[in-house]
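Only one protein chain is missing; all other protein chains are in place.
Per-chain residue numbering starts at 1, and chain names A and B are given in the order in which the chains are listed.
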Amino acid sequence: MPTYSPTYSSGGGSSESLLRVTGLCKRYTRGSLWRKRVAVAAVVSADFGISRGQTLALVGESGSGKSTVARCVARIERPDAGQILMQGADIAQLAAAALLPFRCRIQMVFQDAVTSMNPRFSALEVIEEPMRIRRETVHDRRDRARALMIEVGLSPDWMHRSISNFSGGQRQRIALARALTMRPQLLVLDEALTGLDVSTQAQIANLLIDLQAAHRLTYLLISHDLALVARLADLIGVMAEGRIVEAGPAQQIVSDPEHPATKKLLASAKAAAGKLTRITGASL
Amino acid sequence: MSYILRRVLRAILLSFAVSALCFLFTEMAPGSFFDEMRLNPQISPETIFALRSSYGLDQPLAVRYARWVKAALHADLGYSIAYNMPVRPLLWSRAKNTLLLTVSALALTWLISVPLGVWAANRRGGWVDKAVALGSSFVISVPELVIAVALLALVVRWRILPVGGMMSADSDAFSTLAKVQDLARHLALPVLILVLCEIAIIVRHVRASVLEVLGATYVQAARGLGVSQGRLLFRHVLPVAANPAISLLGFSLAGLLSGSLIVEVICGWPGLGPLLLEATLSRDLYLVIGGIMFSALFMIGGNLVADIMLIAVDPRIRKEGADAR
Partner (left out) sequence: MVGPRDLLRIRDLAVMYSAEEGVPIRAVDGVSLEICAEEIVGILGESGCGKSTLAGALLQLLAPRAKCEGEILFRGRDLLNLSAAELRSVRGRDIALIPQDPALSLNPVMTAGSLIGEVLRAHLPLGAERRRERVMGLLREVGFDRPEEIYSAYTHQLSGGQRQRIAIAQAVACRPALLVADEPTSKLDATLQSEVVALLSQIRQQHGTTILIISHDPALFAGFADRIAVMYAGRIVEVGKSVEILGRPLHPYTQALMRIATSSVATGARANMRLPAIAGESPNPGCILEGCRFEPRCPERMQVCSQRYPQAFLPEPTRPVNCFKYGG
């Protein structure tokens, strides 16, 4: 199956390549007590690239391998094969110590804020954690946390409130603030908008757009929701069974899908929207 | 299956390691069986030397170990110098008594702890729960030795149970039923001490485990579908709560031969405990090593059984074992 590499630079200006992934592969062994142990590839082969300031979305159903790609890029897992070039340097197989300088540049935001944060910590403690690791002073940490909270739309008065007292949307804002602490260049958003209310999702999506413009961030967005993703992404890669089966600019994918997997995703998105528009008639 | 095989292999390796360490430590401990004899001017050094070599004690450590392992694999554990008989039958006869004691105590402990823990968890904050919490705290904070002596004193004072030994002196003349009754009465005190101390620990674990599962979403969902509380507890909650309890059971099984040492000595129960104590004090080498190996094997075996039980009860463990890379 041919691989697609959507390195596509949109609209003018410099488009330095920030991330270039080639031949990424990750296997897990599966098997039961009674059958032979068989290696199953969660990701068979993935190739893509993102330029600075762009958003690339990987969409697919559960089990298509998109979360695994995200985790490999953020080096939470080590890929079995392939290259991950971050501004030229291959981080795919680096050991922990060598990886440290890159940890600042790539940050990850997870889906379920409840499980990615200690519910007993306060908002301040969560946001300043990366700063503590880097041993910045208490004062600096506090100031920076304050500034970040304002930036993500939270009142700094809530700094000492514990995580369990925040709503789902607010927790995702805190997660974003935490991710921004180290002034990263690339944010990997693993289903970060999934599971949020329609209204909260819209707010967080807008926040992502604003942050991207303000800090020239690059996003690798993972989702199963093609409709949502098409609003945020410049490029879309559709994953199925561990491969990227179709890729291209967002508008093109949405208006003219080719692969059956893409068509299936688009069909369900259109079905939902279509039911509504039939009822609402002309747009509000 | 491979999960079980790996566990068994690990158990065998562990046994060898324990035996080697045993040898090493007894070698490093000061003194030997013949030290007292050496002090006696009437016994010549040559006699002692001859005695030592007849027991193979003059050989280097590695050789002794190798010969012991070879013999052990043929179920020959050496010779006891003090009792002047082979180790294995000596150990086994005492071990049987210990097993009788500890198996009875184990069964009784779990038969009481599980329902009690479930009751306490089910009616959280009720009087049973509070009584369990208070009682177990008390028993845990008092050392087993003190509890044993206290109960011993009570029993002797009030003459409710016989103390010391397994049977009364004239038991041979009893009928079978009377013999069993006699045995039970002698067994009562040491079992009581063991059970009391064990329940305090087990019931708290059972309660905590059940409480945790009772709060789970799937239990709420089942309750919402109309499953009765009783059925919920025993069909939906216990199998999940059993996981940590089975690990505990493994520990209990493991301690079957070694956990009752203090109690046996205090109550005069003729088990492994008093035997090993004596052997260690008199440096009866092969008896000590044999005794330790017996206990160690039991411990390893007990844990193995617990592991197997875990697989049988919890399908998630099966999956985890299979998925591990």
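Just a few scattered comments:
The rule we apply is simple: a residue touches a chain if its C-beta (ideal position, glycine included) is under 8 Å from a C-beta of that chain, and two chains touch if they have at least 3 such contacts.
Just so we're clear, the structure is a prediction, and the values are computed from it rather than from any experiment.
Across the complete structure, the visible chains that the omitted chain touches are A, B. For chain A, the residues touching the chain absent from view are 55, 61-63, 167-170, 195, 197-200, 202-203, 205-206, 209-210, 224-227, 230-234, 250-251, 254, 264-266, 268-281, 283-284.
Chain B meets the missing chain through residues 216-228, 231, 235-236, 239-240, 313-316, 319.
By definition in this document, only the chains that are shown with their structure count from here on.
The centroid of the Cα atoms in chain A and the matching centroid in chain B are 54 Å apart.
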